[in-house]
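The structure under discussion appears below in the form of structure tokens.
One protein chain omitted, others in place.
Residue numbering begins at 1 within each chain, and the chains themselves are lettered A and B in the order written.
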Amino acid sequence: MRRFGLVLLATTALSGCHMPGQPQPGPEVPRPEAVMSFAQLYGENCSGCHGADGRNGSAMELANPLYLAIIDDAALRNIITNGEKGTLMPGFGNAAGGNLTDEQVNALVSGMRAKWAKPNVLSGMTAPAWKASHPGDATRGAAVYAQACARCHGNTPQKPGPAGSILDGSFLALVNDQTIRTIVIAGRDDIGQPDWRNVMPGRALTDAEITDLSVWLIAQTPPHPGHPYPGTQPLAPHTR
Amino acid sequence: MPWYRRTYDWLERRLQLEGPIKDAVLHPVPKSTASWWYVFGSASAVLLVLQVVTGILLALVYSPSASHAWNILQVLNQQVPLGWFLRAMHGWGSNFMVAVVVIHMAQVFLFGAYKFPRELTWIIGVFLLLLTLGMAFTGQVLRFDQDAYWGLAIGASILGRVPWIGGQLVHLMLGGPIINGATLTRFFALHVFILPGTLLVLTVLHVWMVVKLGINEWPMPGRLVRRETYIQEYNELAHKDGLPFFPGAAWKDAYFAAAILLAVAICAAIFGPYGPTGTPDPTVINTVPRPDPPFLWIYTVLSYLPPEMETPFLLIVPPIAIAVLLGLPFVAGVGEKSWWRRPVAVFTVMFLAVCWASFTHLATSTPWSPKMNAWSGSPIPTAFLEHRTPLERQGANVFQEKQCRNCHSIGGSGGERGPALDDVATRLTEDQLIRQVLLGGGNMPAYGSTLSPPETTALVRFLNTLHPNYQPAASDASRAVAEQGGVPPASTVEPGNGQHKTQ
Partner (left out) sequence: MDEKLPPPSPHEQEQLLERDRISRRSFLMNVGLAINAAVGVLLAVPVVAYILGPVMRRREYLTWVDLGDAAKFNPGETKLVSFRNPFTNEWDGETANIPAYVRTAAPGRYTVFAVNCAHLGCPVRWFSESQLFMCPCHGGVYYADGSRASGPPERGLFEYPTKIENGHLLIEAGQMPTLSNRAAVRPCGEQSQPTLVKRIAPCPGTDEPTIG
């Protein structure tokens, strides 16, 4: 026990300096709703689909300054909280059955802006609005597709272009017109896909063209997308 | 005569302790027992004293109130000077104590020290082990964090499996219908009064018998224990070729005791106290309960037992194990002591040690649990998304969104409950993938009612790209035949056949 006493004495003497085992301030595991750090919130809730740094994910690139420039906070908040109907983006807010409080959603939105937004990304140009302002015209959309998209994505689902088909029924069933609009405008610089200025040879797409295009694309969704035997009825009704 | 000598004499004349203590300390022991192998018993006792002292110190601040205990631990960690260090000493002391007690037991077993006339010493030792484990579990409860709460839930659920009286046992254990303040107070009483009281009394008896019956001599192959002659043989050994316990053998105990206390202190200073993890609020569902180190192996066992064996195992095996331990000195009370001639004993210890180590190791990575945040928190490595079509990318989204990732890893991250899918397309054809996803099977739930046809198509297309490093994709020979109108290819061993995926 003498040695133990010595150790304790030494420890007391050392207590002025910081020992590695000393707990950090604050509880080791805070209540889930008390987590406010953007890195942790994004890492646990978003990075799975949107990529580790908002880039190179399977879903939309969030570290895309163009995207952050066209979408406003309210829209971002709404998508995070309630999800995006017609797509695979689920709602993460408490109201939609998710885990995030309103404050945490705010922290995500402001964190994304602080980390990834660039003030001069449009450099004077006005980008088309994030939300379509009028119902599009599908027939004109077909022409836009043939001019702007068919080069890379092919003219029919059976003959996809080098970038893969976007006329595939299953693909179209998993996105909505907003997905298409967003990706056409903002592009994905992380995987080398062009924004609205560079899709068409020679000029940028106009707002109206993008609207028409997305309406036409969504209209191409077949009645039974992804169904191997389209004649028969699905086995169980889709529950969502 | 100096003053301290006079005080000593004054006290001794009244206490009369010198005689018995001298007897105990100076009694001769066989020379062979002055070995480093014999230090674990005394080390357990020293750790027990450490636990009592640190426990009392913690009790100066702690309060067993369900609504306050967790906050008090925060205060201990953050505000009371060196409160965190005492918590850490107590926590690490507990780990060390369990470890040293188990090592002590293994050593006693291998050295045949449980044989005549030390049967009762062994039996009491078994109870001391159980009490030590009981202290470890009840101590974890007093930490009263999420892990403690759900640890109690697991304990109650195990009791709930007892036939007929299970329900009553649960209420008895919890002190009421749910885990709440009454539960904490009864575990407090157990941890602070009942178990340590029993532990101390039994320890005194245990040590008393060690002193009275002598320390087990170093076993020699061929020196058999016989009831008729053993005592005489031992006394001869101790007196002819012996030395007084103090200081002959005790100095090693002293060195080891100091070393182990120092080790506890160093662990405490470096790794710090255990938790507390989140608050004991059952409405916080997002938690992944983990038991403390001494119980990790049980966690593994409970995960791997087949469901139908579980209740019998939980209720029958522990009593049998305890009965075996208690019955051991009666079954093998005499005869050979040396491990050189007891292969079964040696292999039993080795087998148990290997099982324990691998179970504990498994429980640190819990490959059986879904990783609850993997679907939203583990990005798919870029390599698995490069040059994929839009549909395949959507498939990756489906893969994440439908929580497939919680059980299946890709690129080394994600759950390990199901197989890793990095190269699933080399194992399953598209048709097989569709079947597996929709109908489940093995240990996989059926997703048929949750996945829409487009989601299934996208998911399977994505999975179908997972045959990295130019490995050939799995192919279905019958498809090729069907595509040729039912005509089988001329030769089935054509070079390159099956190397290309049939679309």
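The rule we apply is simple: contacts are C-beta pairs under 8 Å (C-beta built on N, C-alpha and C of every residue); 3 or more make two chains touch, one makes a residue touch a chain.
Keep in mind it's a predicted model, so treat the numbers as computed, not measured.
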{"item": "Which of B:T7, B:S35, B:Q168 or B:S358 contacts the chain that the document leaves out", "value": "B:Q168"}
{"item": "Option from B:H68, B:R223, B:K252 or B:R427 whose C-beta touches the chain left out", "value": "B:H68"}
{"item": "Residue of B:G41, B:P219, B:G272 or B:P370 in touch with the missing chain, whole complex considered", "value": "B:P370"}
{"item": "Listed residues B:L60, B:I285, B:V331 or B:V344, member touching the removed chain", "value": "B:I285"}
{"item": "Footprint left on subunit A by the chain that the document does not show", "value": "90, 97, 235-236, 239"}
{"item": "On subunit B, residues whose C-beta touches the chain left out of the figure", "value": "13, 16, 65-68, 149-150, 153-154, 156-163, 166-168, 170-172, 174-182, 279-283, 285-289, 299, 302-303, 305, 307-308, 310, 368-370, 372, 375, 401-404, 406-407, 417, 438-450"}
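Here is the rule we use: only the chains that are shown with their structure count from here on.
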{"item": "Interchain centroid distance [CA atoms averaged], subunit A/subunit B, Å", "value": "42"}
{"item": "Residue ranges of subunit B touching subunit A (in the complex, touch as defined)", "value": "49-50, 74, 77-78, 81-82, 84-85, 88, 145-146, 258, 261-262, 265, 268-273, 275-279, 281, 284, 286, 373-380, 382, 385-386, 388-394, 396-401, 405, 448-450, 452-458, 461"}
{"item": "List of subunit A residues in touch with subunit B within their complex", "value": "1, 3-4, 7-8, 11-12, 14-15, 19-23, 25, 27-32, 43-52, 56-59, 88, 90, 92, 99, 153, 160, 163-166, 168-171, 173-175, 191, 224-228, 234-236, 238-240"}
